[in-house]
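Just below is one structure, and these are the notes that go with it.
In this view, the complex is presented without one of its protein chains, the others remaining in place.
On to chain A.
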Amino acid sequence: MSAEVEETLKRIQTHKGVIGTIVVNAEGNTTLITSTKVDYAGLLHQLTMKARSTVRDLDPQNDLTFLRIRSKKHEIMVAPDKEYLLIVIQNPSE
């Protein structure tokens, strides 16, 4: 069971350009840190909650499926769920 989880996460990490991966739970604490990016957890958690509530406010039937923040240096991708958040930081190829 956990082996598959490990395998999936490792596969994600070995993709080209991926700098870090974080899994955050609903309360906002990190369960799996694969790099020293603890700061991302709390901030992104709040941001995702805000994004989700925005989407919901605009259309109650709607829900947030994915969140991408592209900055000058890299791209932060957040896959939200009811309880957990999967965050990946990638350096997109130019």
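FYI, a contact is a pair of C-beta atoms (placed from the backbone, for glycine too) under 8 Å apart; a residue touches a chain by one contact, two chains touch by 3 or more; residues count from 1.
By definition in this document, contacts and distances are computed from a predicted model.
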item	value
Chain excluded from display, named as in UniProt, from "Dynein, axonemal, intermediate chain 2b", "Small ribosomal subunit protein mS25", "4'-phosphopantetheine phosphatase" or "Proteasome subunit beta"	"Dynein, axonemal, intermediate chain 2b"
Among A:Val23, A:Ala51 or A:Leu64, the residue in touch with the chain that has been omitted	A:Val23
Interface with the unshown chain - residue positions in chain A	1-2, 4-5, 8-9, 11-12, 15-18, 23, 25-32, 38-39, 41-43, 45-46, 65-66, 68, 70, 75, 77, 79, 81, 83-84, 86, 88, 90, 92-94
